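Missing here is one protein chain; the remaining ones are kept as they sit in the complex.
Labels for the chains are A, B and C, by order of writing; each one numbers its residues from 1.
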Amino acid sequence: MEKFDIKQAYYLYYLIRKSEEKIIELYPTDKIKSPVHLSNGQEAIAVGVNMALEKEDIVFSNYRGHAHYIARGGSLEKFWSELYGKSSGTAYGKAGSMHLGDHDVNFMTTSAIVASSIPQAVGYAYAQKYLDNQGIVVCFHGDGAVDEGVYWESLNFAALHSLPILFVCENNKYAIYTHQERRMAKTNITEKAETFGVSAFDLGYASTEKIYKKTLRILESIKEKNQPYLIECETTRFMDHVGVQSDKWLDYRSDKNLDDAIKDDEIFKLEGLLDKDIVNDIQKRALDNINSAMSYAEMSDYPSEDKLIGDVYG
Amino acid sequence: MEKFDIKQAYYLYYLIRKSEEKIIELYPTDKIKSPVHLSNGQEAIAVGVNMALEKEDIVFSNYRGHAHYIARGGSLEKFWSELYGKSSGTAYGKAGSMHLGDHDVNFMTTSAIVASSIPQAVGYAYAQKYLDNQGIVVCFHGDGAVDEGVYWESLNFAALHSLPILFVCENNKYAIYTHQERRMAKTNITEKAETFGVSAFDLGYASTEKIYKKTLRILESIKEKNQPYLIECETTRFMDHVGVQSDKWLDYRSDKNLDDAIKDDEIFKLEGLLDKDIVNDIQKRALDNINSAMSYAEMSDYPSEDKLIGDVYG
Amino acid sequence: MDKNRMISYGDAIYEACVEEMKKDRSVIVYGLGVDDPKGHYGTTKNLHKEFGSDRCFDIPLSEDAMTGMGIGAALAGLRPIYVHQRMDFLMLCMNQIVNMASKMNYLSSSNSSVPLVIRAAIGRSWGQGAQHSQAFHSFFMHIPGIKIVAPTTPHDAKGILVSSIRDNNPVIFMEHRMLYENQGYVPTHNYTEELGKGRVIREGTDITLVGVSYTVVDCLRAAELLSTIGISAEVIDPVSLYPLDYNLIRKSSEKTKKLIVVDNGWLTCSFASEVISDIAINLENVKCRKIGYADSPCPTTKNLEENFYPDPIKIAIEANKICNIKRDWK
Partner (left out) sequence: MDKNRMISYGDAIYEACVEEMKKDRSVIVYGLGVDDPKGHYGTTKNLHKEFGSDRCFDIPLSEDAMTGMGIGAALAGLRPIYVHQRMDFLMLCMNQIVNMASKMNYLSSSNSSVPLVIRAAIGRSWGQGAQHSQAFHSFFMHIPGIKIVAPTTPHDAKGILVSSIRDNNPVIFMEHRMLYENQGYVPTHNYTEELGKGRVIREGTDITLVGVSYTVVDCLRAAELLSTIGISAEVIDPVSLYPLDYNLIRKSSEKTKKLIVVDNGWLTCSFASEVISDIAINLENVKCRKIGYADSPCPTTKNLEENFYPDPIKIAIEANKICNIKRDWK
């Protein structure tokens, strides 16, 4: 079992948090050319899981993918350029925040249709097994995705073919403003998964370290036992579903829960585990990286007009 | 608890069996104008469940619906006319065997797309509850339908809204020629249903009487507790998936299982419970009814040409 | 009756809904977020409070089952309205719409009609990208047994929604995100608009422009531009796409002998193709053109997105070309 690298965890956590804070800052200027679904509050899952991955593993995420992409080690230059709608982005700005994708880090193009990448992740895992490739597929999804029938079709197929895939359910309890209990007769996602043949663990509100360690162990099990797994992590979305505002004014979820979660912010816990000097160094490094990526994006060109009808066919 | 009316059960069973045997006999003449999916071997479920229903209950079935329609007390004249493609059928012959439907007996138009009537049944149940109507919805489906994601979406919604619906899974183990174990990582349909909030019972290979009694009890529970239920009945399809032949020659399922099932035929068990005279009477009555319905159908007209584009809009 | 009562397209939809819900207890509304604080651009706002949570309710993310559920409820005599935040999500509902809803009346020889309304918004607006901006009216026009409407004005939005709710068939009610805020005259009383009737919303003599939903607005602006160089464009809002008021478009095209269909979607096998083929079959010597989305998914970045969509200038340039009048804008 590898040791948990707190510095690296804090670096990634801080990098994600500050990147999204920059987005919040910048958003009113309209320089960012797409809707954004922020991960604030949910970063522990992205950081913990991604730190456990190998280079050859493959990540499927969704429209709420900033944290996953950054934690995966994606290029900040491409990330910011894509948000700016620039040709130096992951896809010339044609994809935007909702469709990040980068082959350099095995980060698959994300979708804004809930649950629609999940069967793709399963198919990718089928190919990995068929081709005898090493990489394991990791598929992040929300609790809302679990409502979709395709989710259960996908789990069944993954179990039927004993595929090397880890599903990671980021349960922030909400699909937009609708609580899980208003959507599911039973909210026992892991129990359901077990009856479909996927071994599943509910980690509750877990620390980055716990998520990291559990993921490591499960990845080993996947390799040994050749079977799919699911982990469910509870978490809290700090901001509105989409956009850069708090959604407290909508008064649809109890303030207390949200306030408690914000008070309980994992980023401060990680920070508390490190010397002040180290924290300062890490913060500086992260901010430098963000700033230079943003300048790079600022200075990049918009895509040329011919890009509109380029790439339609491969 | 109402007593099980063996005579009525045998009458319905015999009526269904002989109707389908007539179809087999007639099929080579090409008088029947559509593919047929026979229920031979599976009749106990149709008879047991339907005998427990009240007039106001609503039945959803599928393309393998002859037994359900006849057991529900549907008109043999309309049934045969529809198979003959005649204007006196349930839908002028435009529907055919795969799409039987008859409002007179609350038998909803069936679909040839697997599982596609299931959410409709749930919606009907929603309306029944909303309108404070008495009738409970009964939804027959195969084990193949359970593979579809929409099945789980439907169960979830039924449980979430505590709807008055009974799902009846006719598990003949096959979807066409594919065994359940080749399609499902876990074949525990009732366990899955329970995790989705639907109380479920696996009756195994049950007699008509057992199915009848269990259905009666569950219908009472539905009324009392206002919640959906599922019963799963194991059964064996005697014939090919579609058409009027045996499918033994395809050699995809063990002959022994099929032979045992045919030897174990419920119709002889019911017959054995009755006096010979009564059996003769019932058989004669059933055959008379079938024969007169067939003559009626024979003599009816084909639909007029304007029926082609009639009924497209309501 | 206040002839000057201006309300928004979104409010017109809300009003139609409330009026019908008051008149008829069988009308229910459901969809993702319909009872949330935003109430789908205000169109469903607080309906659950006014009519109860069994008449207006949120649902799980289960588009396939929820479409079937609505069909089933309609078969039982309700008149459900299923609201979608984006038309793109209808791709998850195609089996129930195409294979089921459209065929129930036929297969039941008119015993089981499906009075279901499916509201769906075209999501276009800044940066919505490839999966939140699509319009699929051409799909639904293709399928017998379905009706589809696409009102542009608040007035038609109200009247045609009332008619759609009362219609005994599955009706796709196509909205457009960029129309919700548009203001227009809407009577306070309850009224209907006939499905299958279009409108000439601007008269002209030189060329006929036919739009769909938001592109009707584009056509009107193009007509303004064209008028400055002396070209008189007639603009048609079909309102209802199926049934479609072919006669109205034929009459106008017969008069102007020039037709541009500005579709609100891709062009191959489209509404635009349909209208032009109808003209080609039934009239002679009408010059026809189509304009629509670029032949690509919708890009997110602004400068490409602008080129992706039709706009008044593109329309006016094309119109000028086929009118062949050698004048030019300065």
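Just so we're on the same page, a residue touches a chain if its C-beta (ideal position, glycine included) is under 8 Å from a C-beta of that chain, and two chains touch if they have at least 3 such contacts.
Note that the structure is predicted; figures quoted are calculated from it, not measured.
The chain that is not displayed touches the following shown chains in the complete assembly: A, B, C.
Of the candidate positions B:Ile16, B:Ile70 or B:Ala115, contact with the unshown chain belongs to B:Ala115. Note that of B:Gly48, B:Gly65 or B:Gly144, the residue touching the chain absent from this view is B:Gly144. When the omitted chain is restored, the residue from A:Ala46, A:Ile113 or A:Leu203 that touches it is A:Ile113.
Counting the whole complex, the residues of subunit A in touch with the unshown chain are 58, 90-92, 94-95, 99, 101, 103, 108-109, 111, 113, 116-128, 130-131, 149-150, 153-154, 156-157, 160, 310-314. For subunit B, the list of residues touching the undisplayed chain reads 33-35, 85-86, 92-96, 98-99, 111-115, 144-145, 147-149, 175-178, 182-184, 250-252, 302-303, 305, 307-309, 311-312.
Touching residues on subunit C toward the chain that is not drawn are 64, 88, 91-92, 94-95, 98-99, 102-103, 106-107, 130-131, 134, 138-139, 141-145, 242, 265-266, 268-274, 276-281, 284-286, 288-290, 295-297, 299.
Just so it is clear, only the chains that are shown with their structure count from here on.
Put simply, the C-alpha centre of subunit A and that of subunit B have 46 angstrom between them. Averaged C-alpha coordinates put the centre of subunit B at 41 Å from the centre of subunit C. Among all residues of subunit C, those that touch two or more other chains are 59-60, 62, 64-65. Counting only residues that touch two or more partner chains, subunit A has 147-149, 183-184.
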